[in-house]
Structure formats: structure tokens, C-alpha cells
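Coming up: chain A.
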Amino acid sequence: MSSVSIHALNIRLGAAPILESLDLQVREGEFLVLLGPSGCGKSTLLHSIAGLLDVDEGRIEIGGNDVTWADPKDRGIGMVFQSYALYPTLNVERNLSFGLRIAGVERHEIQRRVQRAASMLQLDSLLDRKPSQLSGGQRQRVAIGRALVRQAQVFLFDEPLSNLDAKLRAELRRELKQLHCELGSTMIYVTHDQVEAMTLASRIAVMRAGRIQQIGTPSQVYDTPANLFVAGFLGSPSMNFIDGELGPRTDDQVSFIAHRLQVPLGLYPFLQCPQPGRKVVLGVRPEHLTLQPPGEASGHGTVTLVEPMGSHAIVWLDDHGRRLAVQAPAGQEPAPGAKVAFHLDPARVSLFDHATQQRL
Partner candidate 1 sequence: QTRAEVIHWWTSGGESAAVKELAAAYKAAGGTWVDSAVAGGESARAAAINRIVGGNPSTAAQFNTSKQFHDVIDAGLLNHVDDVAQKNHWDKLLPAPILNSIKVKGHYYAVPVNVHMPAWFWYSKTAFDMAGIKEEPKTAEQLFAALDKLKAAGVVPLAFGGQPWQEKLTFDALLAHLGGADLYLKVYRDRDQKAIQSEAFKQVLLSFKRLKAYVDGGAAGRNWNDATSMVIAGKAGVQIMGDWAKGEFQAARQTAGKEFGCFPGLGPRSPYIIAGDVFVFPKTSDPNAIKAQHLLAATITAPAAQVAFSNRKGSIPIRTDVDASAMDVCAQQGLQVMKDASRHLPNPEMLVSPDIAGVLQDIITKYWNTQQPVDEVVKAIGAAVKG
Partner candidate 2 sequence: MSTLTTGLSAARPALPSRARRRRTTTPARWGLYAFLLGAAAFFLLPLYVMLITSVKPMEEIRLGNLFSLPVKMTLEPWAVAWAGACTGLQCEGIRGGFVNSLLIVVPSTAVSIFLGALNGYALSFWRPRGGQWLFGVLLLGAFVPYQVIMFPLVRAFAALSLFGTLPGIVLIHTVFGMPVMTLLFRNYYASIPAELFKAARIDGGGFWRIFLQLMLPMSLPIIVVAVIMQVTGIWNDFILGLVFAGRDHLPMTVQLNNVINTTTGERLYNVNMAATLLTSLVPLVIYLVSGRWFVRGIAAGAVKG
């Protein structure tokens, strides 16, 4: 139940700067999801919060106390390592209980908590295996369990569910959310799974190359991405981007004009006054493109590829050299090669400056 705040954090590994004057405020009891491309510094950030890396510059506070140089064990942290880091000579039960024994927790309390974590993680039958006798996903679960049995102030999860099957992942997601509510701990959670990010996060922070690009609620980040990078990073398949420019103001509204495409922007909440003629990029998510009868069409394209996803399908269109992904309900996909019309929902687009890549 502690806030975590990071001020102007700099970390270098070897010669390379990994985190550069990074600022981050995580509120008490918040569930912050960290997103970012592989190698952007997420694990590094978690390690520095945990006190496992020496900070080059900057300050880290947990619960209002400066812990920049405090001992990891004094920070009240539970952590799941991306590489698990299980104790190879201890069996699963011991791996889970190691921290508790150290903390001198009562014997039956230890047993209770280990039991609980084990059953939640479906490890009950594996308690006396050594890590080397477990499958990848089982190891990962032990790593999670080791963090969960601790009643820490702050939990750091580094891709904790990445090697689990979807079903188990969904269950654990729910359990984690529940646990979060129960304990009220602050959680910082790295994941690459969009569903996890969207369902778990109070806020999402998107990182890129050691810097935070945007931080906000899931819907803020998803619906109104702060820049092209964030827009492109979230969502699968990624947002469609269309280069074009702002047209002249007509009827008190500007439009987006591109080759064979015009989108009225009357409903678009500009952050600054739109300058006609400015080069911009329009972004629209596949689910905001719909395949429609030609009457209401925003444009036309040829179907190049259909990817069925079970619950829906992704239809890839070629609109005169522009590649667009459209989400279609399962069972209503056109066949590849078909010429189709599509409709673009003008209320759900994002606009970015072509030069600065920032949201307009």
C-alpha cells in the first residue's frame, strides 16, 4: 500500500544508457501496466525499483521514503523475475516458502499461504519437485507463487504469465485482479499481452527506448494515443495509418484528405487549432473500419488476405497501394480477391502530425 515514484532516473548498463531521466508516479494501490517493445528497458526499470541495480542518477521513493540506496529486502517488494530465478536446490514448496521462513512467519501461516498460492497456481501436485523437474510454464508459476506468498507493499511482475496457456492465464489474471483488490498493494506489471494490459491496468504506461511515451487509463491510451508510436504499438493488428493532409476549412469543419479518401473531422477533438494544408497522418483501428455495402462507403479495396481469428477475422485490403486491416465478424469474411467497400468511422480516428508524430 505504497506509492512508487521515480524521479529523473538514469541507468546505464555497460556504456549504453538504458533509462534516461525517467519519471514515473505510481499511486498507492494502483495497478500499473508497463508496455513497450522488447528491449526498451522495462525489466531494467523493475530491477531498479527493487534495488537490484545501482542507480546512476535520480531518486526512487516508495511510500514517500527515499529508497534509492535502500536494501532490496527493506523495500517491501515482491517480484516475479522474467527469468524466474528459482532456487535450484530447493523444491517447489521450499521455493515458495523461502521468503516467509526468513521473515520468521509462523509455521502454519506459511503452510496456509503456500497452500493457497499452490492451489491458485495449480502447483499442488508438484510441491516436492525441484525446479529442474518442471515444465517451463510450471516454473513460471512457481516464480509467481514465490512473489504472491509475500504480502508485499509493492509487487513487480515481469511478464509473469507469458508462458502459460490462455485458459490458465485468464484464470490467473482474474486471481491477480482479485488479489490486488484484497491486498490493496501497488502493482507494476510488465506484459506483452494486450488483453492482460486492458483488463488488469488501472493505468498503462507505454515505454520506448528508456523513456515513457504515454501514461493513462487503458481506454485513454488505446483510444487517444499520444503519438504515432503508441498508436501503432497497441492493438493487434496495429492501427491503420494513412498519410494525407488537412483540407481547407469548409462548413466550419476541416477534413482529412488523402489519395481517394476524404474524412470529415467535424467530431475530432483537436488538441490545437488545425492548420489547413498541414501534413498529417490519420490513424484508424481495424475494428473501426467496417465492410459495408458500396452506398455508404468511405473507400474501396481488394481483399488480399483473410486471417480468421476464431471470434472474428482480419481482412487485409489493398486500396490502391494502401494496405488496410479490417476486422470482420467471423463467418462474414469476403473471399480473397473480392473487391469490397469499407466504411471508416470518423468519430474514432486519431490524427498525428507528420513531422513531430505527436497527436493533434
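The criterion applied here is as follows: a contact is a pair of C-beta atoms (placed from the backbone, for glycine too) under 8 Å apart; a residue touches a chain by one contact, two chains touch by 3 or more; residues count from 1.
Per the selection procedure, all candidates are chains of the complex that A comes from, given by their letters.
Keep in mind it's a predicted model, so treat the numbers as computed, not measured.
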### Task
Going by the contact definition at the top, pick out the neighbour of chain A in this complex from 1 or 2.
2
## Note on the structure
Per the touch rule above, chain A residues touching candidate 2 in the complex are 47, 50-52, 71-73, 77-79, 81-90, 98-99, 102-103, 130-134, 136, 139, 146, 150
